[in-house]
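Yeah, one chain of the complex is gone here, protein chain that is, but the others are all in their spots.
So, subunit A:
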Amino acid sequence: MSFKRVVVTGLGALTPLGNDAPTFWQNLVAGISGAAPITRFDAERFRTKFACEIKGLDMNDYIPRQEARKMDPFTQYAVIAADEAVKDAGFAPDQLDLDKAGVIWGSGIGGLKTFEDEVMNFSEGGRNPRFNPFFIPKMIADSASGVLSIRYGYRGPNFITVSACASSTNAIIDAFYYIRLGVMKVCISGGSEAAITNAGVGGFNALKALSERNDSPETASRPYDKDRDGFVLGEGGAALILEDYEHAKARGAKIYAEIIGAGMSSDAYHITAPHPDGTGAYQVMKNAVEDAGIRPDEIDYINTHGTSTPLGDPQEIKAIERYFGDHAYAMNISSTKSMTGHLLGGAGAIEAAACILAIRDGVVPPTINHFTDDPEIDPRLNLTFNKAQERKVDIALSNTFGFGGHNASVIFKKFEE
């Protein structure tokens, strides 16, 4: 049995930089930070008082209130991003065999806000066990993929992948594999997260994972800078329509890019700390490149995991240098988390979108907020500091790594017949 080719035919995004894919991309290339003081809850007593929130979103413009209130925000974000992607893919009525259309979504946490609200009600209400009947269906992480399948009537494979900050890359990989194998023709993939809540910020603060640069939120996410002090929490997500190439061709679809390979690996080391030798990061890129059947030096751009944490950033860079050798200095590397913050389970999806649009437009979005070189980071690397760079990008690789030691990478290529 030969593998099917898999292409991307639709994009949607709801991010701290813009509430649709074109605005997201425009602001990403412009090097704009999405960070600002937290408005979702009163963060005055928290060590971190800022985040990359979605801005200016009126849910009523997208989802009727009666439907929206039965969804956790992470599912609402999934619906908004997926609606844009499905529309972008331009399926004509009856063009889809709905039994061959699936939804594979990613979320690291699921309905954190819902869980928090319900447990707080329980606690503040004298521990009277009056839980809302929608509590569980709103909170469980798979509700996003369930809601999407109901919304579009897709009756094929339907589930969610959970691997912390690698979740939506794992979702894209699973969708890629199942289409490759012929199990389905079309899949809505991607991921979303909505963790800017008391428990989300408080929990990550307790891990000392978040930047505490409260006097300058917009410069707080500074991957590879000597003075980086943790990641900035973001929210939102992105949706990709993955499609069997023959199916896309038959309906005359617009093709953004092809997915040519994917890799997965585990650190098998520590529940939160990255492996000090970067072995998992090395292995995942190697697995992806080998799966794609290309040479390492064919990669033009790596969108790194690069969260702006003191420990994580250099491990990934060392792994890139070790795997790519001299080619590491020839390619473009950037961390768009410098602008978007870290969307956790939504990160892989928005960064996949960034790779695809970099290929389309021949421009690499920057790593903003570079002020001081880190002696641990080799200055020969082109980390695309502070300004986007024009560059023909034929092949781009997206890395994501999650707590638990999960590593996932996916490779996109400019589409050619």
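Here, contacts are C-beta pairs under 8 Å (C-beta built on N, C-alpha and C of every residue); 3 or more make two chains touch, one makes a residue touch a chain; residues count from 1.
Keep in mind that, in the parts below, contacts and distances are computed from a predicted model.
S.K.: Out of "(2Fe-2S)-binding protein", "tRNA uridine 5-carboxymethylaminomethyl modification enzyme MnmG", "Acyl carrier protein" or "ABC-type polar-amino-acid transporter", what name does the UniProt record list for the absent chain?
M.R.: Record says "Acyl carrier protein".
S.K.: In the full complex, which of A:T39, A:N132, A:T372 or A:N386 touches the chain missing from this view?
M.R.: A:N132
S.K.: Name, in rising order, the residues on subunit A that touch the hidden chain in the full complex.
M.R.: Listed in rising order, the touching residues are 64-66, 130, 132-134, 137.
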